[in-house]
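The complex appears here minus one protein chain, its other protein chains still in place.
Read from first to last, the chains carry the letters A and B; within each, the first residue is number 1.
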Amino acid sequence: MILILIIGFSAMLLIDLPRLIKAKQLRLFIVYGGIYVTAFTLWLLFLLRIPVVSPFTLLSDFFKHVLNISY
Amino acid sequence: MKTQKASITPLQFMFSITCFLRSSSLLSSFFAPISKTDSWLVVLIASVVCLPFLWAFIMLMKAFPGKNLIEINDAVFGRIAGKIISAIYLWFFLTLTSLNLRDLGGFVGKSIMLKTPQIVIITVFILLCAWAVSLGLDIVTRYSVVFVILSSIILVVTIAATSNHMRLSNFLPILRQPMKNIIQSTNIVSTIPFGELVIFLMIMPQVNIKPKKLGRYFLPGFFLGAFLITLVVARDIAILGNTITIFAQPSFETLRMVSFFEVLTHMEILFAILLIILFFFKISLLFYVSMLAMSYLFRLDSYKPLILPSAAIIVVYSLIIFKSKTKHLEVGRETAPFMWFIFEFLLPLLTLIIAYIRKLPQKEKDARSKEAASA
Partner (left out) sequence: MYTFLNKKLRYMLRQKEDEAQKKQPDNEEKLITGNLTADLELIREMMGTSSDIKVHEFKYGENSSQKGALLFIDGLVNNDVVTQSILKPLILSKSLNNYQAGEMKNTLDIVKQTVIYSGDIVERHTIGELIEGCLSGDTVFLSEGFDKALVISSKGWDKREVSEPQTEPVVRGPREGFTENFRTNTALIRRRIKSPHLRMDHLTIGKKTDTNVCVVYLEGVANPDIVDTVKVRLKTISTDSIIDSGYIEQYIEDHPYSIFQTIGYSEKPDVIASRILEGRIAVVVDGTPFVLTMPMLFVESFQTAEDYYIKPYFASMTRLMRFFAFFLTVSAPAIFVALTTYHQEFIPTTLLLTIAAAREGTPFPAFLEALIMVFAFEILREAGLRLPRPVGQAISIVGALVMGEAAVSAGIVGAPMVITIAITAVAGFVVPDQNDAASILRLILLFLASVLGAYGLVLGFLGILIHLASLKSFGVPYNSSLAFLKNMQDSYIRMPLWTMTKRPESIAKGDIQRKQYNTPPSSEIVNNAGSMEDN
């Protein structure tokens, strides 16, 4: 599975890199890199079955148990 | 930054709203088990209750023509606070996209494609949406009219085909339930189908329409969508009655009862096809809006390079967002209405009030009339 992950992400890089290099904007590069790295880590954690807490469930638990607003 | 060309006609705009609402009608499993046989009434009440907030959206669009939500936040709240609020909106859009994608994956995976792993279903779908988004918003909204017409035809045909199973006594007794259920349902309907219309604030600048005529296209689209949802829910109640509480997808079960000439039975494949088409529209629109928000937030020229890695994030987010379907339903019914209420209604209302306090709409008009005079 991790092999497929690596193949997928390198394909993504191959498709996007020429356009990024042509654009020559540092900000774009940084933002793209940030998103890419985030995606890669999340996928890795998901495939290794490490439970990742999603901010959505955190927020909803916050609402339910701390603020006690719920039906 | 980049200039957005006004490329969407008012007709496309109106039918995009209708199509968007129609795709949410397939998610009646969120509120139907709570308000049981009064769900159709709940939809009608919710559409009336939402009107003030929709009016707030329209006023915001009119006050800042040519600016989308992120730019409005910047203008109203100042640069730093505006960016923070825009970031929160960005998270909101991304979460919406992932939730919808998860719904699609769940439904398709459990009903028509039983042996395919959900990752594959979701990934293929988001790749298609990514392709559509990379071609521009015009491509996505162009077919809204066709989709609405198609879904309406299927709706009418299924109503006619199942009319022998309908029992009007299923609607009785009306409003005998505890008020708490009705209020909860109304809240859910206001936030999940209707409140998500806040994303249209993001694509407003691209619609080729005069600010005065906005209401003329926004409201009929909304009413048409609300009417279609009411029809769908009413059809389901008339056929399924109180058993609507136990099904995950009431419309799916309704369509199981459709049979033409005793030969073509079990037409729920129609429902599956319709759901895929409508969800494609909804998820593409949500994806486009989140990409646009991201590119404006980070002040980039174009959103196109960010599509693929964001798609990866959305896919993995939709897979890890809930541990189980029951948790999803629990959150959807009990806490999501309040959370979304803040994003969809409170924040825009706050933005509008602060904008008027700071007299920004007047300044905008002056600036624009000065530009028009000097040009």
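Convention: a residue touches a chain if its C-beta (ideal position, glycine included) is under 8 Å from a C-beta of that chain, and two chains touch if they have at least 3 such contacts.
Note that the structure is predicted; figures quoted are calculated from it, not measured.
Judged over the whole assembly, touch between the missing chain and the shown ones holds for B. The missing chain, though absent from the display, is touched by one residue of B:L44, B:I183, B:I276 or B:I342; that residue is B:I276.
Contact with the undisplayed chain is limited, among B:I112, B:V157 or B:I183, to B:I112. From the options B:V48, B:A81, B:L128 or B:A367, the residue with contact to the chain not on display is B:L128.
If you put the missing chain back, the residues of chain B touching it would be 9, 11-12, 108, 112-113, 116, 120-121, 124-125, 128, 131-132, 135-136, 138-139, 142-143, 145-146, 149, 263-266, 269, 272-273, 276-277, 280.
Keep this in mind: only the chains that are shown with their structure count from here on.
The part of chain B that touches chain A in the complex is made up of residues 91, 95, 180, 184, 294, 298-301, 304-306, 308-310, 312-313, 316-317, 319-323, 327, 331, 333-339.
Per the touch definition, chain A reaches chain B in the complex via residues 8-9, 12, 15-16, 19-20, 23, 25, 27-28, 31-32, 35-36, 38-40, 42-43, 46, 51-52, 54-57, 59-60, 63-64, 69-71.
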